[in-house]
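Apart from one protein chain that is not included, each protein chain of the complex appears where it belongs.
For subunit A:
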Amino acid sequence: MTEMFRDKIDVSLTVNGEPVEARVPAGQHMIDFLRLELGLTGAHVSCEHGVCGACTIRVDGDAVRGCLMLAAQADGAEVWTVEGLTDTNAISDLQDAFVARNALQCGFCTPGMLVAAEELLSKGDVPSRAEIREHLSGNYCRCTGYEAIIDAVESVAQGRAGKGKT
């Protein structure tokens, strides 16, 4: 087997702040690697072609579809999933707002939705409701009708802006 067509790839990355070294099948999706090999089942697999957003994770600071990225591409990457973002309290205000506003029902879309929302919030501005709706338009939610999610994200944006001023 030539170097170009190896079917197993060695990768070295950090996941949720911890070093991970693995030999992954060349065709394995990042989300499958996280779920099957690392037991990180927080992000979910739903459409497997980049439309629904349930598998959204953070890779090198960007919200990324875990089903559109190969694990082999993650060599050297810094990856965060909802588990790590929870453990480090990075999004606890957003999570609390989701619970308080009941911005989730079945919860299957929620880990991906949180990563996508945090990407918007991390820009530091207070987005309009229309901007929040636009930014989250890559994340399906079939349960809530979205309004509660928009409310929760809006309240966190306002809360963080308020803190920044004091």
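A few comments on the model shown:
One rule holds for everything that comes next: a residue touches a chain if its C-beta (ideal position, glycine included) is under 8 Å from a C-beta of that chain, and two chains touch if they have at least 3 such contacts; residues count from 1.
Basically, contacts and distances are computed from a predicted model.
The subunit not displayed here is recorded in UniProt as "Xanthine dehydrogenase, molybdenum binding subunit apoprotein", chosen from "YdbS-like PH domain-containing protein", "Diguanylate cyclase", "Phosphate transport system permease protein" or "Xanthine dehydrogenase, molybdenum binding subunit apoprotein". Checked against the hidden chain, the listed residues A:20, A:45, A:68 or A:126 yield one contact partner: A:45. Checked against the full complex, the candidates A:30, A:121, A:136 or A:156 give a single residue touching the omitted chain, namely A:136. For subunit A, the residues touching the chain absent from view are 25, 27-28, 35, 40-49, 51-52, 54, 81-83, 86, 95, 98-100, 102, 104-111, 114, 129-130, 132-134, 136-137, 139-150.
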